[in-house]
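Note that one protein chain is taken out, while the other chains of the complex remain in position.
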Amino acid sequence: MNILKPADAPILGAPAPAIAFIILFLSVAFFCYVMFRRLDVLRKAAPDPRFSNISTRLLRALMYGFGQWRQPRYLGAGILHILLFAGFMILSLRSLTLIGRGFSPTFHIPFLTGSVGFAYESLKDYTVIVVLIVCLVAIVRRAVFHPKRYDHPGTAGHEYEAYVILGLVSALMITDMIHDGSAYRASGVCGEYHWFPAAAFASVFMPSNDPATLNFLHVGGYWAHILFFFGLLNYLPISKHFHVITAIPNVFFSNLNKGTIKPVRYGTVDWMELDQCGVSDLTGFTWKHILDFYSCADCGRCSDNCPANTVGRALSPKMISVKARDYAYENFPVFDKTSKDPAHEKRLVGDIITEQEIWACTTCGACEAECPIFIEYIDKIVDMRRYLIDRGEVPQSLQKPLQQIKKKGNAYGAMKSKRAAWTKDLEEFQVHILAEGEHSDLLFFVDSCGSFDPRIQEIAKSFARIMARNKLDFAILGQEENDSGNEVRRLGEEGLFEQVSGRNIEAFKARNFEEIVAFDPHAFNAIKNDYPEPFKVIHSSQLIYRLLSHGVMSLNGEYLGGRVVTYHDPCYLGRHNGIYEEPRRVLKSIPGIQYQEMTRSFSRSFCCSGGGLLLWYENEEEKERMGERRVKMAMEIGAQVIVTACPFCLINIEDAIKTTGNEGKIEVIDLVELIDRSTS
Amino acid sequence: MNIIVCMKWTPDTSEADLTVSTTAKDIKKDDLDYDMNDWDRFAIEEAAQIKEKVGGKVTVVSLAPEESEDMLRECLARGADEAFQIWSDQMEGGDGYAMASVLSQFIKGRPHDLILTGTLAEDDGAGQLGGMLAAMLDIPSATLVSKIEIKDQKASFVRELEGGLYESMEMDLPCLIAVATGLNEPRFVSIRAVRKVTSIEIPNVGIDEIGIDVGKVGQSGARVEIEQVSLPPEGEGAEIIKGKPEEAAARLAEILKEKGAIG
Partner (left out) sequence: MENIYVLAEHRKGVIRDTTWEAIAAGRKLSSELGVELTCILLSANAAMAETLSTEAPRVMVVENPIFETMNSEAIIKTLKEVLKPSGSYVLLMGASNAILDFAPGLSVALDAALATDCFAAEVRNGKLFASRQMYSYKINSLVSFKDSERVVLTIRAGSFPYAPSDAVKGAIENVACPIDPTSLRKRFIKYVEAEKGDVDIASADIIVSVGRGIGDEPDLDVFQSLADTMGGVLACSRPIVDKNLLPKFHQVGTSGVEVKPKVYLALGISGAFQHLGGIKGSPLLVAVNKDPRAPIFRVASYGIVGDLNEVVPVLNEKIKSLKG
């Protein structure tokens, strides 16, 4: 039989193309209006220059957007998503074709004719099966296994959205199968089932000799498909599934400047003159940050990896996006509601995103490293902290160290004049304090921790010994050095950051050196990425690696004595600066080393709870300290020595070894100290 | 509501190694960092919070040389409306009594409903200025106050006694309250907050303008004379008591006894 084409079948007397036109017009018009309303919020937001380096951005969009590069970090869910995404790409042509078939029974997309068209039709049919299976698996995963990262603590009604979308997609597939299946049945060509498995499968359930039913299924399936399609399209921008539209642009516009913090407001000459510093409301965020909120798919990978979330602090990065998106949808609705009762109005920063959440972040960057579509969190957290700082609402435990840095240049409250006092313990040689105008090859930036914390002074001494032993020409700034400002900036006190960094820059410029070297990744990061003037800076692990590869230094395995060693990647060395390999190569050059990698290593390293001023921050909510969790991870792989390359990791983990009662079973040591002790 | 807060500019000695000056009448202060007396930080915060609640004007006054401007700016950033710096060279070497004399003379001529200050200053640790000033102004006062409520021309407050006991009291305004640390959570003052108040002028008032007799200020106005200061005898770092655990413990017990540390 010849099946009745949808375009040829009037509906209630009206010609089908007219109906198709009305549906198309109304849907597209509504969609455009919603999109306009959504994007209008971005227009009201703070500026953000994201149009530089177009080629890099395109590449990123290709690789991480279309290529879904980060998806397989969660293997199962990643594969499902890749299949679904690929299905979407393939089926988009099919959808266009079907829309056209409402107007003309023979409509096809140019070039999709003949054998190409046949191949596409066949591919499409396989895709429909795959997508339907993926949807069913995804529904079962959520409903039966409900992974914790999909939860929405503190808000209601978000879980159902996933079922709505999976249901809609399944419905699209099923209606497509009904539409094609009925034609397949009517054509009677059963031999082609391996080319069109979806249609063939659907046809099994259809009568072969009932033209009226087949026509009804074919036309009905078509219109149902069209309605589900436009329903889905218009559901996207009013749900979490906006990411289907915004994710790829979001990757394209993602942050290319790793390791640094955005200025208070882009394009402002003197931010201090602004009426408000920092972000208190939705439109205080930059347009890209609001696009982030739109784009979050609630997959929860960020929160799953967030150390603060893991130990029970109030923070869940995902929920920041979810809550901000809810706030955006509510306060910038598609259709203006009548005026709201201001008494019930909640502030975005303070009420919806609480101070506890804002201060709980260690800026470790695990969330950003994990997000498949590059949603940013650190800049937002810092922007909100800037607002709290501006209002004076700072946890008491952080106020004192900040004030000390303001007055004395270090959080320890120690006197400036004692900044070089640690060098007095070195008997074998003297550490030179570089005076203005003098030259040395290396300027050793000790930072406040190395200068004043008794435990960290030991690292400073070890490092000085290594450099002296290898006859390197190095010097320190002595009391001209100020705190690097890395945490000051990340805690949102931009003015103080400008003060301390400005003093350091002045001191750097008044002296001659080839490069700065620091063993504290926070100082390294600040100088490398935050300081407005470029200085060449390397990390101690890089310097040691250089010495080893030049063959000027030889190591022995005596100190390690055959113990199992693992390496803990410091956030500000690894994630923020991509230095993963040098420390490992240094370690592996120790003769006879027994090296084991922890499950969470490289970009998945687990923050020890933060450095710099965060050492002073005391969190009341956490059930376990991050360092303790980290020690357990090391114990699980049988490590006896944790090597790190950050003084704060060392302090936190050393503390945690004691609190978990593992003294004597496992030791933590800084790479610098280990090399010092392993040098013959 | 006119609130006057008396702030002290004190050397930060908590972390510093102190040495006695050549005259042995004071310590060497050249290397010390000066800062707002920590107790007074709570006083200015309380003033700002009272102003936020009941309205009024907060005036900050400090008897300190020009270097203390940072402290007064910080007070303005915390919410004070005006600040005065009272200093003349003749005021050098004054004790709490001499300082109270200057302050009372200054405050007498201005409206005051509530005077706030910290109970103690970290430098002399005497805890005398508040009470003396109130007596000179003939207004009631209270020290070590850990909670204040202003209502109906009265100040209801709670002050600390020992052993977890507090006394709840009230005073008629005008009155002076010397606060305890911890009665509030002082706000953070950012660099920007201070910059916002840079345009406010901080008048420097000399003793002539206050109209106080030179003989009443500084060393000549003081009633207490420091004869000599000295470092209490103590070693650098801990003296490690060696020996077997039992021996060391026994020795420690004796030391505690000698030091009168066994209650």
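Order of writing sets the labels: A and B. Residues in every chain begin at 1.
Quick note on the criterion: contacts are C-beta pairs under 8 Å (C-beta built on N, C-alpha and C of every residue); 3 or more make two chains touch, one makes a residue touch a chain.
Being a predicted model, the structure only gives us computed values, none of them experimental.
For subunit A, the residues touching the chain absent from view are 396-397, 400, 412, 454-455, 616, 618, 620, 625, 655, 658-659, 661.
Although one chain is not shown, part of subunit B still touches it, namely residues 11, 13-14, 18, 20, 27, 96-97, 100, 119, 122-132, 134-136, 139-144, 156, 158-172, 175, 181-182, 222-232, 234-235, 237-241, 245-246, 248-250, 252-257, 259-263.
As a working rule, only the chains that are shown with their structure count from here on.
Computed centre separation for the pair subunit A/subunit B is 48 angstrom, with centres defined by C-alpha atoms. Those residues of subunit A that touch subunit B in the shared complex are 272, 277, 389-394, 396, 399, 402, 406-408, 413-415, 417, 493-496, 498-499.
Listed in rising order, the residues of subunit B touching subunit A in the complex are 12, 14-16, 31, 33, 35, 78, 185-193, 195.
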